[in-house]
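Pasting in a structure now, in structure tokens, and then I'll have a few things to ask.
The complex is shown incomplete by one protein chain, all other protein chains being positioned as in the whole.
What follows is subunit A.
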Amino acid sequence: MTDRFHHPDDRETRSAARVRALEALLIEKGIITSRTVDTVLDVFETKMGPFNGARIVAHAWVDPAFKTRLIEDAPAAIAEMTDLPEGMAGAEGEHMRAVANGEGVHNLVICTLCSCYPWPVLGLPPYWYKDPTFRSRAAREPRAVLKEFGLTVPDSTEVKVWDSSAQIRWFVVPERPAGTEGMSESELAALVTPESMMGVAVAASP
């Protein structure tokens, strides 16, 4: 574990002890089992999250026909990838649509109504996604907002803003970075960040 937060060690130890006591009591009462926590976390750590979206994008990069199908009908194309966890094309995934960045076009996904977010492929939304200022500014002046994210889009490139809703949840297929020829799909997937699939960044360079 990284030492991201600094606390007095004894406070950490006491919190850890309290949680162990709580868990033990609930297990003893038969309310939960020793597997409960792992089962819940499995959803977040292995089933639904940005690693799925990254694999879908990497597959689209190496297979142009798949990319075409992904843009035309994202749930159907995603369902072809049988090694993805179940529920990717169902649950929230059923209203998913993909838009591809390319020559002269950059896509940005926002949601002006609520926290509509393609959770199975992008994971949990960043804190600013629901911020009213981000949403209204991104709709009004997307280039300025992208610049603040560190992404300068040339004037010759059109910026398209896609507003997610309860009906359609958008995600972006970023452009494949230069210098990635010959990389495997899993190596490519490591370059696909959640931000790049929201259109506030481009895919990482190798």
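Basically, a contact is a pair of C-beta atoms (placed from the backbone, for glycine too) under 8 Å apart; a residue touches a chain by one contact, two chains touch by 3 or more; residues count from 1.
Note that in this section contacts and distances are computed from a predicted model.
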{"item": "Chain not displayed: protein name in its UniProt record (\"Small RNA 2'-O-methyltransferase\", \"Sulfate adenylyltransferase subunit 2\", \"Nitrile hydratase accessory protein\" or \"Branched-chain amino acid ABC transporter permease\")", "value": "\"Nitrile hydratase accessory protein\""}
{"item": "Missing-partner contacts on subunit A, residue numbers", "value": "1-26, 29, 31-32, 36-41, 43-45, 48-50, 87, 90-92, 94, 115, 117, 119, 122-127, 129-131, 193-195"}
